[in-house]
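Just passing along the structure, written as structure tokens.
What follows is an incomplete set of chains from the complex, kept in their original frame.
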């Protein structure tokens, strides 16, 4: 259940306040140059520091524990491990039975009968996205020359990002945001009909990113209000280029030669400094809770690099399937 | 690639104008009463007839070819076959090299090097959703007493559905729509962290339905404009009931004891009677095309029962996984 | 559970005395010529007629219900259906509660709480191997120019096949046999380390053939009695050719450039005309039973074409994985 992919396959593991978090990657071709330094740029983008993001220092040093020799991938599974350090989880002990609203505290306690690691969200923590970002760094190399880029386009319903963040911070509140993601340079015809459509696989992975609550491709929800005569993208050449791109670069679940475009809705950060009502799971009684410590005012600001990563992971897998079965008729023997 | 599910698993097959369409279902428990008549209600809902839906008569008689004996499931795979009949595909021959805008004609031709069944969309046709609906009928029984219900809430950006359809029809145009879906009565804690979150699996299947271009859970895109203090759903009892349901019944990818709620954006029907520009794939030259025959003015009207079906398929699978691993601690021996 | 394969994927369905048996095949490349006539040769080899095989006429006409247009594969799933006909299942009704020794009657009744299709073994019947043979015909084309050939090398512990069969027939008894299978012309390096080793995947599929109880690669069990200095195959050229072939063409789970060789043990036919003891499942009391009708004296005689089929299915899948990930470094963009 913690794995995804058919040929290029990632398996996630770890906890927020346990020993480690990380990812295991299977199906990576050989000879790909890979050093720990190459992960740092994207990991930095995911990290704390920018306004509205948490100040907590994290152990963001990726340790390549398997699958690489002499700086190149070997074809064997690649294990990337991030150690957790300097963790004070005492604050979580007192919250063990008072679930934070908007978090997985209540659902995971119920699902696992209280045996779940409750400290800082445990296995459900955003901490685990370090592994996704690391796998994304590899996937981005594999899909070259195609490129994936995501950015925040709206925060708290507003394009005035700075102002909105400051306002929320002052009110001890949090805000959500909307991201836009674009993949350019993909081959035509990527994806499979029905269950492995490009939209199916990308949305599958995008919703595995904590705090994501919506996705739309191309014109998306706004497109449902359009007339067909305006919505249909007119094909203008044999490369599949269209005049408009309301379909977000996908027809029939397959890439159509235009940029792949989608937007992602991210909910407001669940942890806020304001006092909130919740229940005590030992007796069902109402109690209040205010989440201590420094938290992201807007978790959406850290999400673009994660969305890029999961998108690249899906595209790498689709490219491998495509290469195997459909490119040049499929039959073999090189 | 044409299969989905871990324990309750569906495999789709068929073409619009080939011999048949249908579905193969694995992992259905024994002793479930099942007759061909039981499929008819949902198949009827998917069918033509209502204003704005095509008048074409379809062969919507499900034939149970395997997996059922004496009106009960046997534990073996269930094959449900729909024969195609009375099909005139001559109209498609002349369009073989002039892809209809908004359809999979161009992408599938390119992907499969022209070997794809091009008649009426072939394997990419909405015709294949008969199989999804049939599997959904079984899945709905398996998830009882939980219930899934979907409905159209908006057409062409308007809640005045009748008027919008008539207007589009008059203009030889088409419109999209928005659906709302609700699942009630689900156990708490369904779903898996990360890749098999409820959102991940539902969106995966929902985007396998032709014409779907967006999905949002709970407050979704609008929620990204909210403050955390308003967005967070306050838990009020040990059953997980919350005062609001902005999360759409899911926290951390797991059902939280409230109704599961999501909305789906459906693009306008691609086939319209108006003349449209496209290219001739033999030479890349611009040409025009108008799609003959009767077509749905608004395909969204036929989609609710399909969304219910794919949702029930996902929930049945999640229930089986849940029962196996997490219910009562997981260990075995009955 | 009734599916196998990662890219080239088969799903089996049907019953012995139900409406049909057959197979659904996903991941078949486009443009492969395929007619119903092409299946007949291998289906004939599986069929009744030879001495020691049952005289029962079967409906061995393959109906291609999806995935082929104008005699060529389209890239969509291929459904091959065999109708069951002329079936008298009344004989099975009286045996419903008296399980035939050596058959799945007892275990399937217990597993499925009596809801299983009990007629002639139901879903557990050798009848379903028609689907495997049909998929094998396609797989054999996909792995060309590689070839797979299997033959019976021993019957009832003896190489005097005719004599042994006549003797068993006279005594109303049955015999088992040993098969040898060889695949030639495979590329070097096929297979994956550990769980998808060539031996792992071939044995997985070979044991899905009813009545198979053993498999050994190369020198196999006899090899375990050898010294390493004699067992090790000396590599003599860059194509990997070895002086001996004790490893059966596989090192480290990967094809090594020599013929792939393995042997399969097939148990004696379970159905015999002699009277046998069993229990009545309604009360646990001992009773006797003699299996009426004509049965194979030696089921092993019908198995070679099925072993070829499942081997070709595995090899096709491994070739697709190999082509995708490892051939020429793995990266993409054609």
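For clarity, chains are labelled A, B and C in written order, and residue numbers in each chain start from 1.
The rule is simple: a contact is a pair of C-beta atoms (placed from the backbone, for glycine too) under 8 Å apart; a residue touches a chain by one contact, two chains touch by 3 or more.
Computed from a predicted model, the values in this text were never measured in an experiment.
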* **Assembly copy number, counted for this structure file with 3 shown** => 4
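Following the convention adopted for this analysis, only the chains that are shown with their structure count from here on.
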* Structure fact -> So, in whole Å, the Cα centroid of chain A is separated from that of chain C by 43
* To do: Could you put a whole-Å number on the gap between the CA centroids of chain B and chain C?
  => 36
* Structure fact -> chain B touches at least 2 other chains through residues 1-3, 12, 111-113, 123
* **Interfacial residue positions of chain B with respect to chain C in the complex** => 1-3, 9, 11-15, 18-22, 24, 26-27, 30-31, 64-67, 69, 72-79, 81, 111-113, 115-117, 119, 122-123
* Structure fact -> Residue positions on chain A within touch of chain C in the complex are 6-7, 27-31, 75-76, 142-146, 187, 193, 319-334
* To do: Give every residue of chain B touching chain A within the complex, in rising order.
  => 1-4, 6, 12, 99, 101-104, 106-108, 110-113, 121, 123-124, 128, 154, 156-158, 168, 171, 173-178, 188-189, 192-197, 199-201, 203-208, 210, 212-221, 223-229, 231-238, 240, 246-248, 251-257, 265-272, 274, 276-279, 281, 284, 286, 300, 321, 326, 329
